[in-house]
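Just one protein chain is left out here, and the rest sit where they should.
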Amino acid sequence: MAHQPVIETHGLTRHYGNVQAVHGLSLTVARRQITGFLGRNGAGKSSTIKMLLGMIRPTAGTGRVLGYDIADPAQSLQIRRRIAYVGEDKGLYGYMTVAELIRFTRAFYPDWRPDIEARLLQAYQLPPGRKVKAISKGMRTKLALLLALARRPEIIILDEPSEGLDPVSIEELLQTLQEVRAGGTSIFFSSHQLSEVERIADRVLMIDRGQLVMDALLSDLLNNYRNITVEFAGQEPVPAFDLAGVERSRIQGRQARMLASANVEGIVAHARALGAVAQVTPVNLRDAFLDLVREAP
Amino acid sequence: MKTLAPLLFKAWRESRGRFLLGAALLAAICVLAVFGRASLMKVFVPDEAFVGSPYVGYIYQLVYGGPARGLFVITAIVLALGGLQRERLHRTAGFTLALPASRALLVGVQALLGLGQIAALSALPLLLLTVCSLLAHVSYPLGQMARFSLLWFAGGAAFFAVGFLAATLLRSEYAALAVSFVFMICYPIAVLFPPLNRYPLNVHHIMSGLAMPYFDAHTALLVGAPPWALLASMLAVAGALIVLAAQITKYRDYS
Partner (left out) sequence: MLWYKMWRESRVRFAISAVALLWMCGAVVLLQQRVRAHADEPLSYARYIWSAVYKANVLDLYVLLVIVLGLGGVLQERAQGTAGFTLSLPVSRWRLIAVRAATGWVQVALLALLPALLIPLLSPFVGEAYPFARALQFSVLWAGGGMAIFALAFFFSAVLSGAYSPAIASVAGLIACSVFAELPLLDGHPAFDLLGTMHGARLSAAHGAASLAAFAAPLPWPSLGLYAAVALCLVGVAGGITARRDFS
């Protein structure tokens, strides 16, 4: 049970008319890990999250959260009882005061922790008597986090959680997420901020045009992934590097650039056998992201 | 059941401005009708317009068959608007849909509160006319008021259900209002066409009693037994429309 993924999808697809927002997405999110969900704007991150929460229905494919089928309304209800969601736009009821919204949300969760609520209310300096529409976006994000954390969820799904936050608040948010993970909660969050993901994520899922393009432990990525640049001196055409371990390759003039997840020695040996000069450099998340999702020139 | 109270609170907070405004205006008409009768009665009830008590005819003309009823119907429609479509526009649909409450419950609670508000509004003239008439030393039969309240509630529920369905179907918050208003006015014309013209389907007439066998236009009084079958049918239609709205909500994507 402990090794079972908290989220898994198989061939998950969502079309909006002719637009394929998500296309055959198969992914898993491991328990008690922080999983960063990366992709460009419009890559399908929010659509995927909305399908997991039952807000939109998959066009095809299946998905399970905590073992429950995301397409079944009754099971979706069970999912929502056991997870917390902080949406991209932090849309909360503006006509309620902070205290009213907390009281409102509390009523839905029997496991609500008043001690966490009180601690976060104080830590985030949220004004209980003020209307939600009158507080800043940063404060709204903190309020959304309070509502998510005080219910003691098994998973927290966050869609662009640091959007609109100042650097101090982002720092606090990242610390909070790490503390929550240490408490046994699984975290699945989408972000554009690669530095944030690099700082706290255990695992990285990368999505491009609705399809998964990378699923790796961050430590594996940093330790095992390499950029390999191969330069050819002669005039013969640059060959394709269709070798094991090559995740993505790009040819520019007399140069071939590759992102390799394994078999680095084999790839270098192959390049040298072709008379080329190979240079190997470590990768960071930014390099990998740009390599995997950037349009081919 | 523990989730019912917070959802009712949410629905109340979303609609209380409309409800209180509608109630205040309806109350103003009732109070003005009683205390301003010296000036208004001559205008609204010319001599020999009704047989019997001119005050009864006057209250009918101004409240139960007149402007107050029109305001009540419009308030009933406006109370029905909102819901998840509007929340999507206000970017709170994500928060609402992530709550561990079924969509049927979300819709049901909103409808329940709306019908409660309509019941309160339909009883408002009864309450105010009784008190004000007592203070002004005039009288309007209590039984008549109770029966009109019943007619108003059933008719208001029908209009509420139409607005509710329109708000579920249409994404633009004002389009739902426009469609509901169109229905409110066009529908009495539509029921003039056969085969509908064979049945008493004009909800406006059912509410005011106009051209109905249970209303005596000469005395402006409801007569005989209340039209239970008609009222039950209207409530059944309202219920069916609300269930349809719930089904649509259940299967809709909120992206």
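As written, the chain order gives the labels A and B, with residue 1 at the start of each chain.
Keep this in mind: a contact is a pair of C-beta atoms (placed from the backbone, for glycine too) under 8 Å apart; a residue touches a chain by one contact, two chains touch by 3 or more.
Computed from a prediction, not measured in an experiment: that's the story for all the values here.
The chain not shown here is touched by just one of B:Cys30, B:Val56, B:Val78 or B:Leu106, and that residue is B:Val78.
For the options B:Leu25, B:Ala104 or B:Ile248, the residue in contact with the chain missing from this view is B:Leu25. Screening B:Val182, B:Leu210 or B:Val223 for touch with the missing chain picks out B:Val182. Panel shows subunit B; residues 17-18, 21-22, 25, 28-29, 39-40, 42-44, 67, 70-71, 74-75, 78, 81, 86, 89-91, 172-175, 177-179, 181-182, 184-186, 188-190, 192-193 of it touch the chain omitted from the view.
Keep this in mind: only the chains that are shown with their structure count from here on.
Listed in rising order, the residues of subunit B touching subunit A in the complex are 2-3, 5-6, 9-10, 13-14, 90-95, 97-103, 250-251, 253-255.
Interface residues of subunit A facing subunit B in the complex, by the touch rule stated above, are 16, 47, 50, 53-57, 73-74, 77, 80-81, 84-85, 87-89, 91-96, 100, 103-105, 107-109, 144.
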